[in-house]
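Encoded as structure tokens, here's the structure I'll be asking about.
One protein chain is absent from this view; the other protein chains keep their places.
As written, the chain order gives the labels A and B, with residue 1 at the start of each chain.
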Amino acid sequence: MAEKIYWKGIEEKEQLEGYKQVADKEFSEELPVLSSITEPISTGKSNRRDFLKMLGFSVTAATIAASCEMPVRKSIPYIWRPEEIAPGIANYYASTFYQNGDYCAVLVKTREGRPIKIEGRESKNARVTKGGTSPRAQASVLSLYDGGRYRNPMRGKENITWEKADAEIGEKLKAANGKVVLFSSSIISPSTNAAIAEFGKSLGGDKFQHLVYDSISYSGMLDANDKTFGKRLIPSYNFAKAKVIVSIGADFLGTWLSPVEFSADYALNRRVSKEKSDMSRHIQIEAVPTMTGYKADKRVPVKPSEELAALVDIYNVVTGGSAKNEKYGKIAQELMGAKGESLLVVGSNDVNAQILANAVNNALGNYGTTITWDRPYNTKQGSDKAITNLIEGLNNGSIKAVLFYESNPVFTSPVKGLAEALKKADVSVSFANRLDETSAACSYVAPDSHWLESWNDGEPKAGIFNLTQPAISKLFDTRQFGDTMLRWAGKEGSYYDYIQQYWESNIYGKQKEYTAAFWAFWDNAVRDAEVETAGADSKGSFNGSGAADAASALVSTASSLGDVQVKFYESIAIGDGYWADNPWLQELPDPVSKITWDNYIIASPIWMNKNGYNIDPDFKEKRYAVAKLTVNGQSVELPVAGVPGTPEGVFGVALGYGREAVVNDELKNGKNVFGFLTSKDGGFTNIAKATIEKTDKTEQLAITQTHFNIRLKDLGGVKTRKVVKETILKDYKKDPAAGNEDRKEILEELVTLYYKHDYPGPNWSMVIDLNTCTGCGACVVACNAENNVPVVGKDQVRRSREMHWLRIDRYYTGTEENPDVVFQPMLCQQCNNAPCENVCPVAATNHSSEGLNQMVYNRCIGTRYCANNCPYKVRRFNWYDYQQADSFDKKWGTDNNRPLSEATLSMHEPLTRMVLNPDVTVRCRGVMEKCSFCVQRLQAGKLEAKKGNRVLADMELNEDGTVRKFGDVSTACQTACPTNAITFGDRNNKESVVYKKFNDERAFGVIEDLHTMPNIMYLTQVRNRDEEKVYEVLDYYHDKV
Amino acid sequence: MHAYESEFREPLINGLDKNYTKITDDLVRPTERITTLWVIATLLTGAGAAFFVFCLTWTVWFGIGTWGLNKTIGWAWDITNFVWWIGIGHAGTLISAILLLFRQRYRTGINRAAEAMTIFAVICAGMFPIFHMGRVWDAPFIFPLPNTRGPLWVNFNSPLLWDVFAISTYFSVSLLFWYSGLMPDFGTIRDRSKNKWRKWIYNMLAFGWQGNAKQWQRFESLALVLAGLCTPLVLSVHTIVSFDFATSVVSGWHTTIFPPYFVAGAIFSGFAMVETLMVITRYLFKLEDYITIAHIESMNKIIVLTGSIVGIAYLTELFIAWYSGYGYEQFAFYNRVFGKYWWAYAWMMSCNVITPQLYWFKPIRRNIYVTFLLSIFVNIGMWFERFVIIVTSLAADNLPSSWSYFSPTWVDIGLFTGSISLFLFLFLLFARFFPTIAIAEVKSIFRISSEAAKAERAKLEGSGTGGFVGLQAVGPLDKDAK
Partner (left out) sequence: MESNKFIVGLWDHEEVYLHAIQHIRAKGVEIYESLTPFPVHGLEQALGYRESRLHTASFWFGATGTILALSFMTWAMAFNYPLNIGGKPYWPLPSFIPITFELTVLFAAWGMTLTYYVRCKLWPGRVPPIFDARTTDDRFALVFDALKLSDAEMSEIKNMCKHEGAVEVKDRVFTENEGL
């Protein structure tokens, strides 16, 4: 007889019957991956997975609500729990981050179906980026919940359905009596390219044209390679193999070409130890200081024109000639001293410069060793001609329809007039997933899905295939670009199937690993998100015929630049402006200038003194004099900030600021200087002849680390303060404790009457290698994401109220003309004798049995005494209700959020709050907060080990010192670091990596002589130089008044 | 039986017409009539006090962010004001307690007002540590109350917690001292007044004081023991306040000289404030006969003494900083003198160390106008002393990377000026309704050091009757007097 069903209510009855119907099917629900790309929440047709997403959201809502004094709300348990989701347990999906040339192999951490954090992929599955991440990759999860995202297709300002959009656009494209152009940045996805081709074919004939333009252009390099090697490609640069690295204006650790990969490789030869005490030699010749230059063993500050001259000199010397300037002759000698093991990289976008660079590397025999053709980059394919072609085409009517994908030329184009030209087109479509200048100017917006919602593949370097898989169902009625292309090409089936077919026919065959069946291969591919196949043809014969002309061309270029020169550079955080609407990145202090939320003119402090600029702006207002910078005719007014190491008469301005089409005014800070890139034989060059004049205006800059003038070096000196310690390689080889000799006596002086507490369990400890830290800031953004660190906005940062738990301190030593620099990540030192704990009247901060300095938010009454007494100044106070975690204002419906900045308020949006990590309390107004060593991750890791009934697994290293696998516990900053500069673990485990490093001769604690007994040690900075001395007194200097 | 006092010693009660009734009349009169000047002053200060409350509300409503503080400087004007007020609060108890133990007769003229000042100053002081909390609504957490968190008790290691106990003890004990002293005088007012209600109210306040021998006997022994308790208490309170800084690791705070130096500073500023108020009161309520130049001069003597002690403390600090050979410490003090806040240090030095030295000269010591001016200078200087210690030390501490600068917002300024208004407001109310001078105590020294008594004695001696009338007759009592 039929089984009776008892039910309590209608809904349940239906569910139960529904269950009965599917009960005998093998899969009671369709495969989640498919559903997740078919039905978005916003269509209202929500299936159970979508229900889970919603549930996840409500759970977060409850978590947020449960913070501070909010009442705890109950969330509904699952009725049938899908096997892959357990509330409170994070799921990790291997995926791939790619945007306009930035590539990163990542893991996406999801909680209850919400992506909340980006991690680096395990290094064996991250052959390019080696498990590291960049600030942008870390912050990209916030863009998923960006308030500016398009919710559905649009015609002008009007919302329309996809059916409508497809119909209208489709017919307009057919009708267009002119070219249909797809304008995009470099696309690394083979399937996307295939889909585009299908679409092009469907238009018939040669109606379709695909223009590729990189806003941060490498076209000079591509063209140079085309000329010299006959391939318009960029070869692999292997910094790991290079013993001598000379970079001419290339910020290869920060922004140049493939910074995450290069940082990892670079770090290999910078990581010194007793066993391996060899170090690469890094020489940087550059105009505007970059973090790469600040890391160099020898930094040669020169004018942009001199960069070119230096290149020519080096070229002459390595090709048997002689140098005009002996300085560069010497550098060339050093290169020749390491033939086949050296590397010359040039940042310039000038074809001739790149031709010479190739010639030099060729003469040094670096091709095949440090530069290889087997795995060229697909991340940069653009040509500078594309933008001019587009505008001309639109103006002369040969182009009638234009589609913009992953590209915002209206903002980034150096050539004016695109917005106007667009009006001439019959139809213009943008696939932008959120508001930008181009989509605002287009007649249609067909919003692409965010990469975290999309299926995609990618081939960053030839033969290294990656998969991007969705980690959340679509939040809005968007459709990913591939699907749109197929739909418009009149193809059936989803882009997901299309990718699969592509891989089955094109990639499956090439690899050897999984040959059983395609599905086995595919499943593993999805799990690892990376497959390696044979690379490209590794042969490349150099044709140096053009070199001589190139050299003379460069000389004339150099001479034409005059003596006031400006260089426009890419900011590590904002990039080409795509990230300007990301508050995390806006608030990330620039590694070099430590300024947030703005762009400005970088200038030489000495020049500023001479020309009556105030280098030492008053600390409360932080007012900087504004100057008018003029480059052939057009001019811009920006505040001038002094940066030591900038040559006199050289000025730098960051690209990407001054966005117009963004959700709130705070994101519009700065000025757009793309228009200043000057066109030069078909390419755009970022250096130019300029004039500068002081205005009587001033502007406030939100700088997080102001310069102070310490007149008595020995008193104020950082060396005296034992904050950072450094030595030179020669001394280090003699004595591993070089530069750290004073530690012995410091430790002897630390006597106490009290007994020491013992830490029976683990004793969490961290070691940070100053030598491999590049100051990039990936750890800072990772920390913000992991720990729900609030965004406070420009005004609050200016008032020195930034909330970052982890900051990167920057110290100068030596002269203002050419200083040495140390980057020091500074976070809570988890002191075992913590000064902060003693003074808290309510015991809200105290010490755990695992050596953690714990902060109990609910107990904190906010006296700020702990922050005053913290020698490291790492405690952060919630001056306002930054997180909207305060029950106070809601209760009475007051407007006491008024003091908050727009950026902070935008983080309060329910959509944006989905990014919050439910494991971490959001802190309410009036409580103190600080780094917790990611205690939530420690607890989770301990639980894992406990479930497995085993001891805590420590991190595993490869022979070369890189990380093979992180242990059960790892902090967010540690996993984010592209150079593995941060080591974390249990010091009580004598076998652990952290134990060994903690007791290394190079290890020292910051201001240890206060007897704080920090649980974080730093490893001394070692500089690879023999003659140059390390300055005795490390310290700040500034205005010599 | 009275200790003999030479007529060459300057009297503490002027006026040949004085007698007990006259004293009563003079001292009670202010409570019986109301002057326009008083009304104006009260309204003005009342408005100021209201603004104080407004600023507090503003702070609680929007958050501590409305102050000028930042990640490096977690305390500035708030705690500066707190320490400043507490310091001022010290003079009252000191005058009544220590001067009582030392049998200084001139205390009788000023102790009542001084004690009142203590109470009000401590009220103002208390506001700041309470409202500087980020979550003032959770303030009860600082008391060791049983709770459901374990129970989790407070951290008895924290100087801030010591403060809680020190300040509350100091406040309540001063209150007892002050009020017990007030009761006999309330009795006097009650018995003078004709109005039934006035009688009733003041009897309420007087706790039904009668003035019989037993009450007076216990009264005196109470006064004596409370004085004995208050003396160490008053010293301990500012010592503990100084621990807030001395026990920390911040260079410029972590200084073992702080306890004595803070106490000296407290007495210094306290006496200055008493002078400021006294000069005003004696003018407002015509009390020149009772608060005489002699009183002022003796206070000025204490000011020059404590001022010099403070000065020596400053110099010692500098010397030790140099002598320690300890980089942070040396820099902290170098920065204090020549750093961004040099001007604050200059104010402190000139107002606390230099100007008080003028009091070495008798004519200046006895000049009422100069005294008034300098007394205000001293308090300016003492405010800057606390500002210099707190802010300059924090602004440039161990890690140069996070050095910063503090500048106040209108809320900071409003709270400071507001607290001064509140203080004056309370004092004016007190002066209007309570006897500003301890009537009974003044009477008790009338026979010894009043101009009238001295004149009478002189007359008797002149007439050869030899000293006090009837002294021989009460011979047997002489031993008790010794």
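To be clear about the criterion, contacts are C-beta pairs under 8 Å (C-beta built on N, C-alpha and C of every residue); 3 or more make two chains touch, one makes a residue touch a chain.
Because the structure is a prediction, the values reported are computed rather than measured.
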Exercise. List the displayed chains that the omitted chain touches in the full complex.
Key: A, B
Quiz item: Where the complex has a chain not shown, which of A:Lys756, A:Lys947 or A:Lys990 is the residue touching it?
Solution: A:Lys756
Self-check item: Full-complex contact with the absent chain, from B:Ile13, B:Ala41, B:Met133 or B:Ile240
Solution: B:Ile240
Quiz item: Taking the full complex into account, what residues of subunit A touch the chain not shown?
Solution: 754-757, 831-838, 843, 846-849, 1013
Quiz item: Residue-wise, where is subunit B in contact with the chain that is not depicted?
Solution: 1-2, 19-21, 24, 144, 150-153, 155-157, 161-162, 165-166, 168-169, 172-173, 176-177, 180, 183-184, 187-188, 190-192, 196, 199-200, 203-205, 207-222, 224-226, 229-230, 232-233, 236, 240, 243, 439-441, 443-444, 447, 468-471, 473-474, 476-477, 480-481
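Here is the rule we use: only the chains that are shown with their structure count from here on.
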Exercise. Please report how many Å separate the Cα centroid of subunit A from that of subunit B, as a whole number.
Key: 59
Self-check item: Residue numbers on subunit A that touch subunit B, as the complex places them
Solution: 618-620, 705-706, 708, 710-712, 714-718, 720-721, 723, 796, 799-802, 807, 809-811, 824, 826, 835, 837-843, 846, 859-865, 867-869, 871-873, 875-881, 888, 894, 896, 898-899, 924-928, 1006-1007, 1010, 1012, 1035-1036
Quiz item: Mind pulling up the subunit B residues that touch subunit A in the complex?
Solution: 61-66, 68-72, 74-75, 129, 132-139, 141-142, 149, 152-155, 157-161, 164, 244, 247-250, 327-328, 330-331, 334-335, 338, 340, 394, 396-407
